[in-house]
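Every protein chain except one is present and positioned as in the full complex.
This part shows chain A:
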Amino acid sequence: MSDANPTTENVEAQREPTKEEKIAEMIKAKFPRAEVEVRENKWGRKRIGVSVSREDYKPLMEFLRELDPEAHYSIAIEEDLGEELGLATHLLILYEDAPGVSLIVKTKVPKEDPVLPDVSDVYPIALQFERECMEMIGLDFEGAPDKRRLFLPDDFPEDIYPLRLDEKGISEEIVKNAGHPYLLRRGST
């Protein structure tokens, strides 16, 4: 087989550590307690998943920003995990030569003490997502410069967090349904 054979070339390219693997190794070296794994979807797109403790969360975000000052903070998603509150942040780094490295940073905090450090000094856009987390799930961000509500109306009860799955979430009484005529006729809504 000649060197020009595309199959052999592919095999050789795979032996080289990919961008994702290199970044994953760097994160592992710097944060030994973090769980790092590189996953691949059925279209061959790779993504790094990093799970860190609350203490490592901010240092990791700063580290990624130093690694690529152009790092793109796409979104942060809050989640109720039962005993804990989770936060997943999606970042895209090193996208100068496409495709960039897609990276998900996951962290979780216990519900009794739901506090995370604010990262809006590292990624300014993070503040929006933090404000959303604060009102939607009651995850507090220490040191956030703006803690006003973002989406909920001002007359919404203070101690209710709509995305919580527990007793602090939306109760049956709050849910309104603009009546199906069949049910209305039968006297219930």
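We take it that a contact is a pair of C-beta atoms (placed from the backbone, for glycine too) under 8 Å apart; a residue touches a chain by one contact, two chains touch by 3 or more; residues count from 1.
In this text, contacts and distances are computed from a predicted model.
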Undisplayed chain, where the name is taken from the UniProt record, one of "NADH-plastoquinone oxidoreductase subunit", "4Fe-4S binding protein", "Cation:proton antiporter" or "Glutamyl-tRNA(Gln) amidotransferase subunit E":
"NADH-plastoquinone oxidoreductase subunit"
Based on the whole complex, identify which of A:69, A:153 or A:181 touches the chain you can't see.
A:181
Touching residues (missing chain, whole complex) on chain A
177, 180-185
